[in-house]
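Note that one protein chain of the assembly has been removed; the remaining protein chains are unaltered in position.
Entry: chain A
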Amino acid sequence: MSSVPRFWRSLGSRYNLEGTHCKECGEYFYPPRNVCVNCRRMGELESFKFKGTGEIVTYTLIHTAAEGFENQAPYTLAIIKLDEGPQLTSQVIGDSEKMHIGMRVKSVFRKLGEDGDRGMIYYGTKFIPADA
């Protein structure tokens, strides 16, 4: 599903929901960006930890899983808008029947997957209903 180096270099962001904030224009980014898309070279980015609350913008229940996610199917994949503004793609855990656009969610630390029986276990952020 991934590779160790690719995963490793984004650990902080995955574990702590850490992104960036541009001091110039005020926009927040998650996943983090190295260059502000508004100010470009004039921007000044600092790292920023998101609260982890937001709402579902849109979602789907995936029946035919991505490689490495077969054991999880069917699973709910959603685009979530964090309260600070940025949107991200993540799984939402919980009763898929109750999912709806606009639903409030909060982040949780969960296992994302693993490299087979002996490989690395990947942890990161998923979301659950905010009232759970």
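Here is the rule we use: contacts are C-beta pairs under 8 Å (C-beta built on N, C-alpha and C of every residue); 3 or more make two chains touch, one makes a residue touch a chain; residues count from 1.
Here is the rule we use: contacts and distances are computed from a predicted model.
Undergrad: So which of "Tetrahydromethanopterin S-methyltransferase subunit C", "Fe2+ transport protein", "Amino acid permease" or "Beta-ketoacyl synthase/thiolase" is the UniProt name of the chain that got left out?
TA: Listed in its UniProt record, the absent chain's protein name reads "Beta-ketoacyl synthase/thiolase".
Undergrad: Of the listed residues A:16, A:53 or A:87, which contacts the missing chain in the full complex?
TA: Of these options, the touching residue for the absent chain is A:87.
Undergrad: For the chain that's not shown, point to the residue among A:40, A:63, A:98 or A:118 touching it.
TA: Touches the omitted chain: A:63.
Undergrad: Can you work out which residue in A:39, A:77 or A:120 touches the chain that's missing from view?
TA: A:77
Undergrad: Contacts of chain A with the missing chain: which residues?
TA: The list for chain A reads 1-2, 6-7, 10, 14, 31, 57-67, 69, 72, 75, 77-80, 87-91, 101, 112, 122, 124.
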